[in-house]
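Below: the structure, in structure tokens.
Only a portion of the chains appears, each positioned as in the full assembly.
Chains here go by letter, A, B and C, matching the order in which they are written, and residues are numbered from 1 within each.
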Amino acid sequence: MKFAILVNEGPYTHQASDSAFHFTQAALEQGHQVIRVFFYHDGVNNGTRLTTPPQDDRHVTNRWSELAEKHDLDLVVCVAAAQRRGVVDEDEQKRNSKDANNIADGFRISGLGQLIEAGIQADRLVTFGD
Amino acid sequence: MSEELQSGIVKKFLYINRRAPHGTNYAQEGLEVALIGAAFDQDVAMAYLDDGVFQLKSGQDTKAIGTKNFSATYRALGDYDVKLVYVERESLERRGLSEDDLMPLVYEDEDDDWEEKPLIHVVSAGEMQKIISESDVLLNF
Amino acid sequence: MLHVVNKSPFEKNCLESCVRLSQAGSCILLIEDGVYGALFNGEASEEIQTCLKDRKVCVLGEDLQARGIESDRIMSGVEVIDYAGFVRLAVEHPKVQSWL
């Protein structure tokens, strides 16, 4: 079965990203496909490589990056939400004349259409948020 | 658009709005999804319940709090081919509101000589149950 | 003491807790989505009515206007103030408690 996952909150403040991660992992373990994980609202803050959580805590962003690498997951950060909140890749950096970028490995920035497309193509869309 | 989208799958998208506007921007960013989604040739409906009914309150003016007054955008829903806007009656009543308090949203019916018709349908909780259960993709804001 | 409530009473329990745990003589200020609590015929009106007996209740006009709540929809006895008034309330009262 094809799943799409929507994550609406950032790391640490809300459990949403953790729950989405565990659900995604469990779905993959059962042999399902996860066609896209879409990060919207404050969820875009999962996609920064600049976090340094305490050593005895989980690393939310790296965990997503590693899962994406292992299972070839498509982690998409919404461009409009990312612009409001300061999540930037190289293209966005150039386009908005910023002096740095902060996107994490395995994440890409794209439009809201990717969420709609995931809703159309997936058998199930599961949302995690606040 | 990608190959799969040419395949002609048409699903019923329901945008469920349960939060007040302005205190958070879920309402605004939810509306942005609905407008983008309108380009995808899917069946689209909006549902307003709980504090979400406040999103449609007439007379909103954000000048004094300096935020973007996106409430004008609701009037564009009809132009984006969204023809069904459901509002739960119980949610209105618990908040001391009636349909008269809501923005008068309309669309032009191309099948009826472009007559202006109301977009908003006030429905009971029972009807809302059915609308939710008969949709294919549920997006919550 | 100034108590600030910024959540809709229809969605969260903040106003309820504020009412339970604020003392007579204190002031309750509704801001952000908290202003919906001042609607005169909403379900929270009883709670505000109780408060008005021995507490002052204010609501932030800027947030009412943003939400399209005209002043004739506000319970009588609730005072509409602006940000300058918010600051004055915070000065008047020796501490500020935010019911987030």
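Everything below uses one rule, namely that a contact is a pair of C-beta atoms (placed from the backbone, for glycine too) under 8 Å apart; a residue touches a chain by one contact, two chains touch by 3 or more.
Since the structure is predicted, the reported quantities are computational estimates derived from the model, not experimental observations.
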Whole-complex copy numbers (one chain of each kind is displayed here):
A x2, B x2, C x2
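One rule holds in what follows: only the chains that are shown with their structure count from here on.
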Distance in whole angstrom between the CA centres of chain A and chain B is 26
Chain-centre distance (mean CA atoms) for chain A and chain C, in whole Å, is 38
Chain A: positions in contact with at least two other chains
none
Per-residue overlap in chain C, given as positions that touch at least 2 other chains
none
Quick check on the complex: what are the chain C residues that touch chain B?
6-8, 10-11, 32-33, 36, 39-43, 45, 61-63, 65-70, 73
For the chain B and chain C complex, residues of the former touching the latter
19-24, 50-51, 54, 57-65, 67, 71, 94-96
In the complex of these two chains, what residues of chain B are touching chain A?
1-2, 4-5, 9, 11, 13, 25-26, 29, 32-33, 36-37, 39-40, 42, 137-140
